[in-house]
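A single protein chain has been omitted; all remaining protein chains appear in their positions.
Right after this comes chain A.
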Amino acid sequence: MTTPNPAPLAAHLEYVTRLGDNALILGQRMSEWCGHAPVLEEDMALGNMSLDLIGQARMLLTHAGKLEGQGRDEDQLAFLRTEMNYRNLTLCELPNADFGRTMVRNFLFASFQVLLWERLLASHDSELAAIAAKSIKEARYHAQHAGDWVVRLGDGTAESHERTQAALDYLWPYTAEFFVVTPSDEAAAAAGIGPAWSELEAAWEAAVVPVLNEATLTVPARTPFKSWGKFGRHSEHLGHLLSEMQYMQRTYPGAQW
């Protein structure tokens, strides 16, 4: 299968939309934990991280709306696009499953986000650089928090080890998508907007593998599996997430809240 690209956007807009949608969709997923976590401290931590991501999504989608130039604000972009127009990584939309999978996902994603924000501090897009400066502190905390849990769970009881390894086995194939080369990424990189994500693979592995080793987990081998969320072709899960998230805006078109 060739790389799908159902509704191409200008490179700069595409780049910012991907960042915004990652934050939006993972923030939405994480908010599902509220009131259901294993301990009260984690209810608060997950709520807090969800809040950070929603905050990032608001800034990024507002920026995307300006780049698009059609007068759409953060809410029109967050709630009124159709599925193929969301550009988040597939990993972000997968169901939370248990706390182990939630933490492994957060760790894999936040570690990637840290690298992105570090590079985006020097973006020629000054708005994006400002968003990076605020968001990098949050991403570092998210990676630290989730990484600590990955180690605890991986190197905890036999059951927790088994669950965490299963979570890693399930999620790992989706991380290949982070680094798939895209023409818009390369154009954005050439324009000094931000790094092509494919450039970050080695640094990401160097960040995550030692923690997975400390957690006594086996890093899965790469397989031919491919996912395409960042190109707008998603898993079955995104549609359900959107039908819940978009419910109010779809039911009451044009209402102010």
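The rule is simple: a contact is a pair of C-beta atoms (placed from the backbone, for glycine too) under 8 Å apart; a residue touches a chain by one contact, two chains touch by 3 or more; residues count from 1.
One rule holds in what follows: contacts and distances are computed from a predicted model.
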{"item": "Protein name (UniProt record) of the chain left out of view, among \"Alpha-D-ribose 1-methylphosphonate 5-phosphate C-P lyase\", \"1,2-phenylacetyl-CoA epoxidase subunit A\", \"Ligase-associated DNA damage response exonuclease\" or \"Sulfate transport system permease protein CysW\"", "value": "\"1,2-phenylacetyl-CoA epoxidase subunit A\""}
{"item": "Per the touch definition above, residue among A:L13, A:I54 or A:A143 touching the missing chain", "value": "A:I54"}
{"item": "Touching residues (missing chain, whole complex) on chain A", "value": "24, 28, 31-32, 34-44, 47-48, 50-51, 54-55, 57-58, 61, 74-75, 78-79, 98-100, 151-153, 155-157, 159-160, 163, 244-245, 247-249, 252, 255-257"}
